[in-house]
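A single protein chain has been omitted; all remaining protein chains appear in their positions.
Entry: subunit A
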Amino acid sequence: MEILICMKQTFDTEEKIFIQNGEIDDDGVERIINPYCEYAVEEGIRIKEAHGGTVRLITIGGAEAEAAIRTAMAMGVDEGYRLDLTDFPADSDEQTTSECIVQLIKQKQIPYDVILCGYMSIDNGTAQVGPRIAELLGIPHISTITSLTVDGRQVQVERDVEGDLEKVESSLPILLTAQQGLNEPRYPRLPDIMKAKRKPLHRMKWDELRVDVQMIQARTKKVAILPVEEKETGQILSGTIKEQSQELIRLLHEEAKVL
């Protein structure tokens, strides 16, 4: 089984967000594997454990993303590709990300039966990149999966659809996006962390893709990044619980006017 994972590195969930000169300040932030990509990595490794094969991974990111790639390798990924878009001469968006990943797959002839993505990235959060890759490769996708069974070339999936559970059948090759509940990602063991350092990691610059910048550049444009307005400190009520409850209803009715 040929398994391919598209994984993104993101800020740690606990990081506070600061804006510097109109950009998100990434100075000294803790970074992690995007949590939904972590489920994808774990599931890819489990497919290999059950059916044999190779698990490969693609990350678009700068040098700092290699920490995430090594962690995924310590979990069990065999081989990694990091594509650096730092010097890309135009704006990039989800169109750029997905076109670049597809070009990389084609150029390096990376084989795949299953492609696993996160359902969304917790920073950009558009949930676009997975389905876009599937469309560009001409394969089906199933999103927000919470359970997966691969049986020969057949796949059976359970997915979360706004709380409802949908059972879907399809066949390989397919792209799947991982939702929480799919699995419990493992912690890498120390010997595996050591071994991961020697696993093959291929680094590429965007110009090695030999793509037409016009074709893959962003179709959307950033106008501004804005902070979330500091909320005025809320009002903690006082008095007996009964008084507080009465006061709360009055405030919701008369002050906030939401009742």
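As a working rule, a residue touches a chain if its C-beta (ideal position, glycine included) is under 8 Å from a C-beta of that chain, and two chains touch if they have at least 3 such contacts; residues count from 1.
Note that contacts and distances are computed from a predicted model.
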Chain not present in the shown complex, as UniProt names it (candidates "NADH-quinone oxidoreductase subunit J", "Heme exporter protein B", "Electron transfer flavoprotein alpha subunit apoprotein" or "TRAP transporter small permease protein"): "Electron transfer flavoprotein alpha subunit apoprotein"
Given A:A63, A:M194 or A:L248, the one touching the chain that is not displayed: A:L248
Residue among A:T54, A:S147 or A:S170 touching the omitted chain: A:S170
Residue, one of A:G152, A:P191 or A:P227, that touches the chain absent here: A:P227
Subunit A residues that touch the omitted chain in the full complex: 11, 13-14, 16-17, 19, 24, 93-95, 98, 120, 122-136, 139-144, 160-171, 174, 179-181, 215, 218-228, 231, 234-237, 241-242, 244-246, 248-253, 256, 258-259
